[in-house]
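Missing here is one protein chain; the remaining ones are kept as they sit in the complex.
The chains carry the letters A and B, assigned in the order they are written, with residues numbered from 1 in each.
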């Protein structure tokens, strides 16, 4: 179940990587590289910091799902772009899931709640940042003002709090944290909540 | 004492990250991400290479100080920019400190003096390079011609040499190496010492 949810999150992130490849007119190799790195990058960074072998290098599905996403985008990208609103919702689900799972793994390896929260956010947003850097752009996350890292931070913090204050583990806590981040991200998109610029900068 | 010096270095590097965020018109999330990565990135890369869990994920202060720097820059960035000359001096102090501490940690983990020097420099300049890449710029270090990596290299080499040739450890050696790199960096700024371009390139 948890493995299946992981694969859904990886698939959605891989779609966004391959679509970025189309938008920047990369060839199919570039699309595949972006799909793999967008989908797996956040988890790989998390596991490097936890000093364990990355999960992406121990699972067949993690590596093959981005290949499937690349093939789909390669042949049907106009249709994929047309269903982008649906993909944004799936991306929000992936964001929620990855921050919750990342925080949980960090707690399992003995990090403090604060550091586990930080690493959960890294898991959720790391792949997208690597995607943007490879595509020659400033990571969207840094300037976009749409709330993206903030929902992930709150989801991760709730996960760390449920686990350290109440001893809640496993799928109930993961689900609660993931749903919270997912809902906040959707609300931020719908109501156009925005992060502020530094004081005095004109909009 | 050593912890306090570390925090000062982290604070100064975080200020430079958050100020880069203002300059590139990033939102507050982007400012905080740049502050964290500028301040902690060099040490994280060092610890990944040493194959130990990054110090940044074991200390509350390391993670919270960049948040404080972000808040200060968010509200008072015109004043912070006005005291930039003072910040450049502090940055030189951070550079000296980080190269000495990084080299010492590398020696403690059994690296040769040459490799410890390389890793000391990486500790000192890695965060700033990551800041520039995330902000969509070529790292200043690579083209700026102001001597920045060179003082760090000399400081790291002296640290490695004091330690391997004389068995000097702890704060006297660290202080000597840090002061050397700090002094060289200040002299390079004041006298405008410049690194050469490849032979035949016109200025």
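Just so we're on the same page, a contact is a pair of C-beta atoms (placed from the backbone, for glycine too) under 8 Å apart; a residue touches a chain by one contact, two chains touch by 3 or more.
Note that this is a predicted model, so its numbers are computed, not measured.
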item	value
Candidates A:5, A:34 or A:173 - the one touching the absent chain	A:34
Residue, one of A:52, A:83 or A:201, that touches the chain absent here	A:52
Residue of B:35, B:80, B:118 or B:162 in touch with the missing chain, whole complex considered	B:118
Absent chain, residues of chain B that touch it	48-51, 111-112, 114-115, 118-119, 129, 133, 137-139, 141-145, 147-150, 194-201
Contact footprint on chain A, counting only the chain that is left out	21-22, 24-31, 33-34, 44, 48, 51-54, 57-58, 60, 63, 73-75, 77-78, 133-136
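The rule is simple: only the chains that are shown with their structure count from here on.
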item	value
Interchain centroid distance [CA atoms averaged], chain A/chain B, Å	29
